[in-house]
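A single protein chain has been removed from this complex, and every other one stays in its place.
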Amino acid sequence: MLRSGACARSACSRSLHEERTKDLEFFFQYLVAGITYGTIYAIVAIGFNIIYNATGIINFAQGEFVMLGGMTAVTLHRFMPLPAAILGAVVLTTIVGAIIEIAFIRWLRRPSVLRMIVITIALSILIRETALHIWGESVRSLPYFTGSSMTSFQWGGVYVSPQILWVIGIGVFVVAALGAFFNLTMLGRQMRACSANRDAARLCGINAGNMVTLSFMISAAIGALGGCIICPITYVQYDSGTPLAIKGFTVAILGGLGNSTAAVGAGMILGILESFSIWVLPAAYKEVIAISILLLILFVRPSGIFGSAEAARLKDF
Amino acid sequence: MVRRYSAVFAFALFLVAIQLATLFAGAGYYLTQLTMTAYYSLLTIGLCMLIGYAGQISLGHAGFFAIGGYVSAFLTTCDLTPHKGSALVSLLSKSGVLVFRPGLYGGTLLTVHPWPACVVAILLTVVIAYLVGGPVLKLRGHYLAMATLGFGIIILRIVLGTESLGAADGISDVPGFPLFPGLAISGDSSLRVSNYYMAWGLVILGMVFLLNLVHSRVGRALAAVHGAEDAASAVGIPTARYKLHTFVLSAVFASLAGVLLTHYNGGIGPSEASVMKSVRYVAIVAAGGMANLWGALMMSLVLNYLSLRGYFGTFDDAVFGIILLLIMLFAPDGLLRRHILADLGRMFSRNAAGEEGS
Partner (left out) sequence: MLRIKNLESGYGRLKVLKKVTMHIGAGEIVTIIGANGAGKTSLLRTVSGLIRVRSGEILFDMRDVGNLPPEKIVFRGCSLVPEGRQLFGPMTVRENILLGAYPRFRKKDGDGVRDDIERIYAIFPRLRERERQLAGTLSGGEQQMLAIARALMARPKLIMMDEPSMGLAPLVIKDIFSIITRLREEGNTVLLVEQNAKAALAIADRGYVLETGRIIMEGTAEDLLSNRDVQRAYLGRDLDAEEKM
């Protein structure tokens, strides 16, 4: 999945007596790749967590937000400069998130967990099929934010593409911004109050329904942003969403459902494990790694590495 | 009891009527898709048992279909001629397990006979279903759904990524499944009518079996498990065991469908293991009314047939997604329930004030 330019492999042409350094460099290349993908998985997982915290729902369509962000940005980029295209993509996907919540979720009265699962799966299918009919099966990508697929700079002997710095940098920014939002702003506190105790929040005058819509919008926005920043490195296609949803869900569970701080660490773990799995398994089985980890966690410790037994008990809608 | 079997009898008559209709219309080729529909329906009614009666969702049942299909396809196409000399191979071929048959490009292949291949496929399915089902069925809600989805994707990735399983192209040149002299499950157009009746005959057998199961002590126990699992277990029903057995049973139905359809089609591809197929099966069960075997069968007949005829065009997957969405939004107990109109009315007359506690 990594395009060859992302991590320039000029290290291949080293001579024999530098083989040990070559191995070390490969190690760091894989590490960097793992961190990069881990950041995206963490962003998807945080999106899961935000909606889960607000509603108790697992939104299976989370991966589609990422796909939509990338695809929309590619289309917009044909008419406007890159920063505007990204902003537009984020805004449009946020609107899609709001529409989904308002049209399909808001008016449901105490639905069962099974019903919600199937509804969000069906929604993800519909979004995917719509994307297929809009954009076809072709694979798209955005240009690199700075430089091109060929540029890279050296960092301790490892060739790192500036796009990777963008990914990590924006990932850090998203996590910090969300932290500030939820802890320092009144609106963020309202959302946390709704998660903690929905009825009590309503008794404080907070419109719980709007908080749910807001949670969908925020999740859609960060998903779309994630899609845009990873797009130059990987291709985006109408069906890129589902594998991301699975991996994002794995990360969310790994860190403890609802725990966004842990999701960052868990994302790194999955990204790095997946990246190094190449040493033992052929690349075609990469997704199997993520799913195996998911199944392992679900069977052994559903509360995740950092979660408590309480978190494992699913919340009510 | 007479009532139950009268429905089966009526359905059998209906099937005969269809076949005769195609005969008179000179449109015997419709029978091909109808036969394929029958095998998909076999999977569907098994899944209905699991979702509707045992209350366990499975988003990975296409995986079991694929296990059945791919194992039998692989065994009946993998040429063992290079190993002709080994003792094991010559023993198996003398006992009839291995047979010689003409290959696609001329020459002869030494492959496993479809019957033992089928047995191996089903056994493997049973083993996997027990191994996977044990831990998976301990999960609830989201986790159960995700785990079954994950299982399905693992199967998909394995068949997609493995060269000897044909990778993206799948396995073709799968021979027919011989039953009696002159009767075989195969796509041969001369055997079209007999295949039609064999396929649907199997479905009817399956229906009778499941209907008996539902009305037996086991079936009532399952209903109790579905309705209120903790209460059921407090009464002494071994809920975990029953759920597991139902899971394995539905897996066997799916796997058998996979085996036979592969022999009928003469091949199988990775799309049979896709997530979309699993979702499709769940959609059909939901549309039929979750705990409604006849509903699932009818819906499978209609929807699978239309899909196979290509009526949905490029919107094939989208259609099933929409069906699933609409049903889950408006009629989560399935379409073929009587109270649906009353439920709709109640839903829209609720105002935005407080909620009714429950």
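Labels A and B are assigned to the chains in the order they are written; within every chain, residues are numbered from 1.
The criterion applied here is as follows: a contact is a pair of C-beta atoms (placed from the backbone, for glycine too) under 8 Å apart; a residue touches a chain by one contact, two chains touch by 3 or more.
All values derive from a computational prediction rather than experimental measurement.
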Which of A:Ala33, A:Val90, A:Val167 or A:Ala201 contacts the chain that the document leaves out: A:Ala201
Hidden-chain contact residue, picked from the options A:Leu132, A:Leu165 or A:Ala193: A:Ala193
Touching residues on subunit A - with respect to the absent chain: 186, 189-190, 192-193, 196-197, 199-208
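The rule is simple: only the chains that are shown with their structure count from here on.
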Centre-to-centre distance between subunit B and subunit A (centres being mean Cα positions), rounded to whole Å: 34
Contact set on subunit B toward subunit A in their complex: 57, 59, 135-136, 138-143, 145-147, 149-151, 153-154, 157-158, 160-161, 275-276, 279, 282-283, 286, 314-315, 317-318, 320-322, 324-325, 328-329, 332, 347, 350, 355-356, 358
Residues of subunit A that touch subunit B when the two form their complex: 58, 104, 108-115, 117-119, 121-123, 125-126, 129-130, 132-133, 242, 246, 249, 253, 282, 284-285, 287-288, 291-292, 294-295, 298-299, 302, 314
